[in-house]
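The complex is shown incomplete by one protein chain, all other protein chains being positioned as in the whole.
Every chain is named by a letter (A, B and C) in the order it is written, and numbering of its residues begins at 1.
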Amino acid sequence: MYLFNSDYLEGAHPLIMQALVDTNFTQTPGYGTDRFCREAAEKILAACQSPNSFVHFLVGGTQANMTVISAFLRPWEGVISADTGHINVHETGAVESTGHKVLALTGKHGKISAAQVDACVTAHAEDSDREHTIKPAMVYISQPTELGTLYSLAELTDISEVCRKHGLLLFVDGARLAYALACPENDVTLKDLARLTDAFYIGGTKCGALFGEAVVIRTPELSRHFRYMIKQKGGMLAKGRLLGIQFGTLFTDGLYEKVGAYGIRMADRIRTALLENGYELFAQSPTNQLFPIFSARQLEALSKEFSFAIWQKLDDGAAVRICTSWATEEKAVDSLIIMLRELK
Amino acid sequence: MYLFNSDYLEGAHPLIMQALVDTNFTQTPGYGTDRFCREAAEKILAACQSPNSFVHFLVGGTQANMTVISAFLRPWEGVISADTGHINVHETGAVESTGHKVLALTGKHGKISAAQVDACVTAHAEDSDREHTIKPAMVYISQPTELGTLYSLAELTDISEVCRKHGLLLFVDGARLAYALACPENDVTLKDLARLTDAFYIGGTKCGALFGEAVVIRTPELSRHFRYMIKQKGGMLAKGRLLGIQFGTLFTDGLYEKVGAYGIRMADRIRTALLENGYELFAQSPTNQLFPIFSARQLEALSKEFSFAIWQKLDDGAAVRICTSWATEEKAVDSLIIMLRELK
Amino acid sequence: MYLFNSDYLEGAHPLIMQALVDTNFTQTPGYGTDRFCREAAEKILAACQSPNSFVHFLVGGTQANMTVISAFLRPWEGVISADTGHINVHETGAVESTGHKVLALTGKHGKISAAQVDACVTAHAEDSDREHTIKPAMVYISQPTELGTLYSLAELTDISEVCRKHGLLLFVDGARLAYALACPENDVTLKDLARLTDAFYIGGTKCGALFGEAVVIRTPELSRHFRYMIKQKGGMLAKGRLLGIQFGTLFTDGLYEKVGAYGIRMADRIRTALLENGYELFAQSPTNQLFPIFSARQLEALSKEFSFAIWQKLDDGAAVRICTSWATEEKAVDSLIIMLRELK
Partner (left out) sequence: MYLFNSDYLEGAHPLIMQALVDTNFTQTPGYGTDRFCREAAEKILAACQSPNSFVHFLVGGTQANMTVISAFLRPWEGVISADTGHINVHETGAVESTGHKVLALTGKHGKISAAQVDACVTAHAEDSDREHTIKPAMVYISQPTELGTLYSLAELTDISEVCRKHGLLLFVDGARLAYALACPENDVTLKDLARLTDAFYIGGTKCGALFGEAVVIRTPELSRHFRYMIKQKGGMLAKGRLLGIQFGTLFTDGLYEKVGAYGIRMADRIRTALLENGYELFAQSPTNQLFPIFSARQLEALSKEFSFAIWQKLDDGAAVRICTSWATEEKAVDSLIIMLRELK
């Protein structure tokens, strides 16, 4: 049985495991104040061409989202998100647990537009009893989105501009960022993210690391007390070095790019096979998540050899999610493609 | 320069690193639903002789404390702690950030007594305007404490009984539990903790693991929705297996005991040298933390070769903390002991 | 200029003012432990034919909603509401500020159905990664709704049953309950509310009192620590007697019914005039809120003599809200009706 359920089914890229083993007995101070973290941060900022930004390492995605959002907002402020956004659906109300409302806008293919943000802010500002509604103060988007889709540079620029017009912060969740960056369709670089957002994070957990997300914050004002929040929200790893070592490795010799490129190549092979064999796609994703629709018969046959995440049950079968990653075995992809052909 | 600052200066015990490397490409489902977590939980419950308890793995200590306390308490309830308790001082108000007051009692050598708990509860209950004060509903203690001291079985039993008398929950923070268990002075076993508390955690971060704490919960009522809280509070590791693999290794062939015993042996050697050479101790700790007082002259000399945590500055020198662990190099201990002799 | 903007434009019903003046120098203990509160609670429970329920008095509606919801829910639980629900839109995120997500369902005329609740709960329960989403644990509805519409007894019974089937609590916001009870279309009594809900509140602020809402809670489990929450959330009035005196007066000699009936009679006169003269209604409300659409010309003319709340701007004019109450001057209604006729 081979699992295509997600991109966090295995451990870490072998180079990362090696780095952890190599440094295992090196003594360092705790809580991310060590030289591995410092060096990793420098490499990340170099990759972002944003030397004056700030890097903070966190353990996981929900933790990163919750910590950033609650650190940046005041109590009466809310965060705008697509209705399908991770913070709105799949984080057990973590943002609300810190006191903030998620203002959900109806997404299109998992994305929201600058015009929607503008309308939302305007609607809240126009209200004569404005203190009776939450004040929108941040926009949260993901690159790629929950549905694997991508914001274009033009779209991201528009959203950034509307945020700056209204004084909103822009925060981009990059849990799967390596797979966006490696996508031929993508025209948003790390430099663009560092330039157009107030904060974004570079996902490690799904992109080659055992765990870890690197939050990049643009201004000293937003970064100054961020470590207090990491600690308070339970995200300050005693052996913070583990994050520094992993991200240092990911940002050495282009490993982060390689990790993304491999995952995308595996996804491309499966997508091509799906399309060539006439399978319908529930959502169009150019990244490492694919959402094919399988009939009950197909699903039953496939499930003998492969496991997928059920995305949505349908009358006949289901839309499933197939996820590739840096760890996907090419042989398993070969077998899947053969089976996809046979079942059509 | 050798660091004695804390017990989280290195990576993990080599057997744990090996286990992580060995399982690196094994596919598992995420979020702690994998077989490694299941097996580790079984081993832990067997060690606790408490087959009906429940184990949840979290990444770090503050996260474990905050998640347990906020999961168990209702909004109007508070948690009793020693004034020196980790939750009261060194967690950046994490418990308060979840809405709960920490009711701090003046500790003696870092410990509180059943009589103090009883008096605190009675004081709150007697108040005719009782709704105007927080309702004490949980007792939080650490084994060993922040000052390295130990609760005896008699003391723990008394606290447990007073908690049950008043309907309070008892939660024990075992961030350094391995070093308590390995201590000749200690008479509190894992079985006792499982029996006398409502929840406690077995520390991994400071006891041989890269990171991780195993929370043991006694009743299904308290455990039932705990995974929701782990997720909401940002502590649900995507690759939850990492915790299962580590704790599975720690609870195989007595590794957890060995880790503790080694750390205690190193501490004992240093303590003996300190006492034999007439150094004063700021606090009496039988575990892996020592608090010697060094004069300015001694401190200056020692600091050329060793690093310690400054615990409290004094007129002449300071009380420092020396921490040993599974990773402490015996050669460094030898050198330290020689120098302690020379400086007297 | 006569204001029809809302039902909280004046002070209190003269009988209430008289009661406050009459008791002004009577000494009572504070915080709602006085005999006025006790007697008012008894009268309310008699009116509800629910002698074993519990009454708590709060100052205002948002306070009542926030306090009830945060007292009843555990941190991982959320509350289902119509998207137009007061808690979802007009309380500045008060519920989220206590840590809970509002799960908004698309309402129809401001109402949600038992089937929607059922589907929402089922969707959350079915999810294999159920800990990743909020657990729905309460349904919040208003009677009458934000749009002045009413739940029928059949609809309320269905919602109550689906709640009990799934273990959800049902909470009804009755900020304008007097106007629902007085409506000929209404078939939901106080007794039904006490029987079918876990908690509901009887609005005073908009129904004759200076301020105040009487929360009725069905079970001792839910009521037991509620006073702690009232205090913690800032809602415990030092001179709690003020609430007891007001509700005692409202529930003596049928004053609450009279207040409602008068407001409804005024609304009926205006509604009839609107319909007879061919005005379109933006929403159909049988209660004390009317939502006529006026052209720009009509609006300009009316605004010289009357003030309304602008509900939604339209290309030509706007949908406005006209609100009547116990205090509406019949002469103002006469003038308005004349003008409505003239402007057609």
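One rule holds for everything that comes next: a contact is a pair of C-beta atoms (placed from the backbone, for glycine too) under 8 Å apart; a residue touches a chain by one contact, two chains touch by 3 or more.
This one's a predicted model, so the numbers in the text were calculated from it and none came from an experiment.
> Sort through B:Gly60, B:Gly78, B:Gly244 or B:Pro286 and give me the one touching the missing partner chain.
The single option touching the absent chain is B:Gly78.
> Can you work out which residue in C:Gln232, C:Thr249, C:Gln298 or C:Thr324 touches the chain that's missing from view?
Final answer for the missing-chain contact: C:Gln232.
> Which one touches the absent chain: C:Ser50, C:Gln63 or C:Gln289?
Final answer for the missing-chain contact: C:Gln63.
> Going by the contact rule already stated, which one of A:Arg35, A:Lys108, A:His132 or A:Arg341 would touch the omitted chain in the full complex?
A:His132
> Considering the complete complex, identify which of A:Met229, A:Leu242 or A:Leu255 is in touch with the unshown chain.
Selected residue, touching the omitted chain: A:Met229.
> Over the whole complex, note the residues of chain B touching the chain we left out.
Missing-chain contacts on chain B: residues 75-76, 78, 89-93, 96-102, 128-129, 131-134, 310.
> Tell me where the left-out chain touches chain C, residue by residue.
Given the touch definition above, chain C has residues 2-3, 5-6, 8-12, 14, 17, 20-21, 23-30, 59-63, 66-67, 91-94, 97-98, 205-206, 210-211, 228, 231-239, 241-242, 327 touching the missing chain.
> Mind pulling the chain A residues that touch the left-out chain?
31, 70-71, 74-76, 98-99, 129, 131-132, 135, 225, 227-232, 236
To be clear about the criterion, only the chains that are shown with their structure count from here on.
> What chain sits nearest the middle when you go by CA atom centres?
Taking the mean of C-alpha atoms per chain, the most central one is A.
> Round to the nearest whole Å and give the separation of the Cα centres of chain A and chain B.
Each chain's C-alpha centroid was found; their separation is 33 Å.
> If you average the CA atoms of chain B and of chain C, how far apart do the two points sit, in angstrom?
Computed value for the inter-centroid distance: 50 Å.
> Taking each residue of chain B in turn, which ones touch at least two of the other chains?
98, 228, 231-232, 236
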